[in-house]
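Left out: one protein chain. Kept in place: all the others.
Each chain gets a letter, A and B, in the order it is written, and its residues are counted from 1.
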């Protein structure tokens, strides 16, 4: 994450490619794709590619008072090239700062309307004296390509779980470098497994236009194959967990996400479809209708550092990323493991004669026996292990080993 | 309303006819019907017609201490003729007053058991000295007719919306002159529209026996045609809004009523079928099962002036009537406009290129853009505009113009 952080990513351009190449070194079989500017994707058109070399505001003495080399948020994303002298008042129209966050550089973009501008802290802005200023954006906006990458990790079934994240944000940590980083860790973990029940499709795209392009190229396949999936974003801080549903609201992804978060954090935040704001807008759009839910830490738009230079490694922590990774790994494990268990005998089985009662009675063992009996009591073949886990209020990851033991003893059969 | 107020209405008789004739002057095509006394309607029989010419109690000096000419509530409705001298104690059995409301004349009727009696304020009653009194009711109770009126306003479909109100209450304002008056206003508004999607059936009847008679004459037609409707009663004061459901509870009428009231009044009162008390008892009876809900202001039985002489123009106000009219007009507009919108592109449409994003960003425009995006996000053709409005918590009357713009731009198609 520290290596990827300084790169100037945007919808398109060198920064995106550099990021994808780096990820490709971590992830065997990652394929980088390119789509020419002007390509039509549903209602949208792939925009020109943006190349940014330098951007600054100099005062009359040649001192750079705002400098892209210092922080890549200082230039408005997709700024068109400019080289002008302006007085202090004229300059105002091209400056963006946050009066409520005096030391934060805001993150501003203008992808579909030609503009140029500079972002700076409000304190910087207030300190600019009257005088003449030289504003320079050394950029290109011309036909090129939009890049994205994907990776297919095959499983026993060709039914797919889709993990999508976006790589269009420059130097910000929770939104959004945490997404690609945790997704890469999940992909490496998935690749390390001996076998997988489902096929995994891991997608690194620029947000919005990227998911629209990806869908326009793969929609029929995705609609046939994807049984669950997550948009992976804002997954790096340690302040809370959050859930945002798919549009349908009750897909397997939603059930799994809720189960995981309920058992990991009593106080996780539950958002609604109305609060959406990322690629689920495309994946769950009418007619697309993929079963994509979102598990987050602090949600975009809901934490003070969001879309500013303050979204850095003070916000994103090791434990924040790890907690996010664990939540998503558990969600995937549940999708892998979920089944329809059915007890093989009528009435309660005699556990004692099989040594399934613990010989030493402790509080923990009593809880486990209770969980085992509750599990068995619902194993009628009509309820999934996930549904049973919800009914008996146990995390599936604690129920799974009990289920496995009962299968070993021939007391349960599990239909996948 | 002021012209109709003084008329002595009852189940039958001159007052009803006078009222219907007056309404006929306001409403072209209103048809006045008559049904002879003794006509059987389901389990009921049309009662004799009641004519009341005068009613009073005189003291020995010839002074009228209770006088129907002063207020038509002074005589018990459907009082049989009488002309007797009684002493003060004997008189007691024929007097009705309210010890808890010293200055209110109660409204009492005895339609199906022969009686006579006088209603007076409790203060009046307490002030009557010992002595002899001459009680006179100059009335007739003999075979005649029961009158009601209806009006059909045709629409593109022969499916009908039924608006029913009752014209059997003498000089009281909220319950029940507000009902016929607001219903007449709605009928005039409906007649003024260039076209209507549905046919409107407007019914002015005496309560209970009137709706039973009307149903007995039209039940097959009504069951085939009526898709929604409202019993219009207690719609004139300005203290609250109230909702009483149909028996089924989830008809189109109920959905529309709830939507309108939720957005017009956070604190509207929500009653249940158990609280019913007006013509929904007949329209929603088992086997009749019309989809009739009730939108009210202060509900019958639930405000202090109910069924007394205090239910007058202090209770019913211009703004009370107007608010009631608006609620019902909005309900009807929703029934007219409701449709199944479907987005014509995959993924979110690019609104910017169509100028659908406001150029000036204000709080109001941001809210509208959000409403537009939320609307589009649900337009999968499976949900009605009303359902979507509920999902995204916007009043349908603010969503409708947005929907219309999107249709103009070819982004939505609406199936009715």
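Just so it is clear, a residue touches a chain if its C-beta (ideal position, glycine included) is under 8 Å from a C-beta of that chain, and two chains touch if they have at least 3 such contacts.
Keep in mind that this is a model prediction, so the values were computed, not measured.
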Touch criterion as defined above, residue of A:90, A:314, A:348 or A:398 at the omitted chain: A:348
With the missing chain put back, one of A:22, A:313 or A:378 would touch it. Which one? A:378
Contact residue for the chain not shown (choose from B:219, B:264, B:351 or B:391): B:219
So that we can see where the missing chain sits, which residues of chain B does it touch? 41-44, 112-113, 208, 211-212, 215-216, 219, 247, 273-274, 276, 281-282, 284-289
Residues from chain A at the interface with the omitted partner, ascending: 342-343, 345-350, 352-353, 374, 376-381, 391-393
